[in-house]
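Note that one protein chain of the assembly has been removed; the remaining protein chains are unaltered in position.
Letters are used for the chains, namely A and B, taken in the order the chains are written, and counting of residues starts over at 1 for each.
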Amino acid sequence: MFTEIINKKFPAKDIKAPESLIIKNIFIPGKTPNEDLAADILIEKGIIRSAEGIVDTCGIEFDYPLYPGINSEKKHVLGISSNGKAAILNAGGLTCSASFTDMHVHLREPGDEEEECINSGINAALKGGITAMCCMPNTKPVIDNDCLVSFIKMKAAKSDFNIYPAAAITKGLNGLEITDFGVLKNAGAAAFSDDGKCVQDSKLMYEIMRYAKYHEALLILHEEDYSFSAEGAMHEGYYSTKLGIGGISPLSEEIIIARDIMLAEKTGAKVHITHISSKKSVEMIKSAREAGINITCDVTPHHIFFNDSALKNYNTNLKVNPPVRGPEDQEALIAGLKSGVIDAIASDHAPHLDSEKNTTFIKAANGSTGLETLFKASYTKLCIEENLNFLHFLKLISTNPSRIIGHKAGQISSGSNADIAILDTKKQEIFDVRNTYSKSSNSAFDGIKLYGKIICTIKNGKIVFLDF
Amino acid sequence: MLSVKNIIDTENLTVADVNLIMENTATFSEVLSRDFKKVPALRGKTVLNMFFESSTRTKNSFEIAAKRLGADTVNFSASGSSLNKGESIIDTVKTLQSMIVDLAIIRHSDSGAINYISSKINIPVINAGDGKHQHPTQALLDLFTIGESFAEFKNLKVAIVGDILNSRVARSNICLFKKMGMDVTLVSAPMLMPVNMDCFNVKIASCIDDVIEETDVLYMLRMQFERQEKKYYPSIREYNSFFSLDKKRFMKMKEKSIIMHPGPVNRGIEISEEVMENEDEFIERIKINRQVTNGLAVRMALIYLLLASDQLEKEYVH
Partner (left out) sequence: MADNFVLLNDKDIERIIKRISHEIIERNRGSENLVFIGIHKRGVPLAERIAANIAEMENKVIKTGKLDISFYRDDTIKRLKPAVAITDIPFNIDNTNVILVDDVLFTGRTIRSALNALMDFGRPGSIQLVVLIDRGHRELPVRADYVGKNIPTALNESIEVRLYETDKKDMVTINVKR
């Protein structure tokens, strides 16, 4: 990617990726006291060697025409030394973070490559500052055997990207028979999930948790009681009444969360509840954790950014499952992120063909794309509108999700892997889905003004995405 | 002229729109009373009747309305069409629009389908009923029918009885009746009502007996026991004891009150056999057939007004 970027900008020169990268004038949250006292980062062979003071670049000459960009009235420059051994990026006071981890995405490969494939998903992720993700097993066929887990791992390795596949909990997501947890784990399954579906049989769920505990496997649970959701397509409330769309009560999620908290308490299984949507869910998880139960959870950017009033014109791109809920729920989710009850933000990136979204609300498929907006949307809501501390916010999209799925998160300190996202936190842009790197364009955030822009994504010391 | 380009719901109609529609309905009501019931006003125009959901009454009503205005009609119904071959709704609509029609009348079983379709095509659209969302022409014909019996709408006491949850008629009527200043009470049971009723801003009663003596307009919704996906309401017997109109309840009503129903009536469920058999005797009070006749006039008025709406004309000067 780096050489592609450079060769595109300087077509005359054939440049190989340099071994060293120096980032000048960068603000490291939590380290540099303020943006005016920016530091430099020196990366060698994919490892951060220095991230404290000023890196002395004496002795390296940059005789290539530099690649300038203008951003926030500051000048950013990328250049390469004459011997081709080092690249230098003048960040001009931009902010950096360890790159992000998205623990809930749908990559659609194998089976629905027209919607997304592993490569296009990776490109969209890099554009969103993400360098690690956990992909869900509801592909065609379902990832319920070791061959498919290996296939995903192999594809990701080719692209030098960290993909942590979640394997199915039940065979073919049928909610009836447990998959080969042991074999799948050995093949590289980082977690187990029936996402999109939910095991309705409580006794079976009990056995699943006992078995997950036995294999020390992580369960990522989509919580839904079908008897509540079968006739619905949006949150049961003011707007479902008005629009005449069947409502899905928050009880659909809450009843199953209550059940799974009890089962987790009994079995000791490591349970992560994904895309929680209601106030009561936050409360239940809070008290479960206070009681010492091993349970974590995440929320999506769209559940904190929107509430059901955004559906008043039957916006199919915001038809998601669980549905975006009422304003009280939205507030409770934001409060949960602030207080730390909710561990992580995950995109639930769910690409769909236009034909699945360009239809009536009831017939439209569930899900929104989200890799490229994971940072922007949640940053806009939490840090700009809700004044959440930026360091705390970075934990929600980097440190915490990495910890939960067992990914060694990047850090901006000497000796760490150089997985870095460089951000312009002041930049405000209308998100235009026509520019997406994903194969699908069903984004709930299309046309919405969002703060924060990913200027550069660095993976293992290499620039893999750059947008001055 | 109307402030809207399409008739999709009753919410977006202004009071002035409603009054204009009522005035024009009166005009067409007169046309319908002639021996020769047809006028050539829309000669050369083509009206497309698209019914993605089966319907006989509403479809016929729209078709007759268009024909009495001198327009040609094209009928499309979902059964037997290429929709069964996997064609998407929007492709179907666009194909038909390409046949150069001037106005589309659409019914669909999905709530919001008409909002969706009208955003994709550039001819006026009339919603002939979409899922559980809206049925604006029903609401307007009901309003016209009420207007025939009462001097003014303001403060009329209306009770709407039955399955509010699954009723598009209820949604469009409540909104329109409230807009015209009526005092609306819903009479229903928990499993027949949405959980959140805030958007209606109406009074709620749990039994028809609570309102029967003071109601001016008793509006009975159709109760479809056979069509409920999941049957939560216990039984007809239970329904009869709380919500049905029988002779005894009918006799308790005000002398000038009227009974309405969107039809077809399930005899013995919403309204008892005994009351229905006296329909002719109480013709001034049981308005069910009058509603059907007024349906024609309202639909003629709407088709006419929509095609006229952007062609403002001054008073003709010789």
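Throughout what follows, a contact is a pair of C-beta atoms (placed from the backbone, for glycine too) under 8 Å apart; a residue touches a chain by one contact, two chains touch by 3 or more.
Fair warning: this is a prediction, and the values are worked out from it, not measured in the lab.
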Can you pull out the displayed chains that the omitted chain is in contact with?
-> B
Among listed residues B:4, B:41 or B:74, the absent chain is touched only by B:41
Hidden partner chain, residues of chain B it touches = 1, 20, 23-24, 26-28, 30-31, 34-36, 38-45, 69-70, 304-305, 307-308, 311-313, 316-318
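Heads up, the rule we're going with is that only the chains that are shown with their structure count from here on.
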Centre-of-Cα separation between chain B and chain A, whole angstrom | 48
Listed in rising order, chain B residues that touch chain A in their complex are 88-90, 108, 110-113, 115-116, 130-134, 168, 171, 194-200, 229-230
State the interface residues of chain A toward chain B in the complex, per the touch definition above.
-> 231, 236-247, 249, 313-314, 355, 358-363
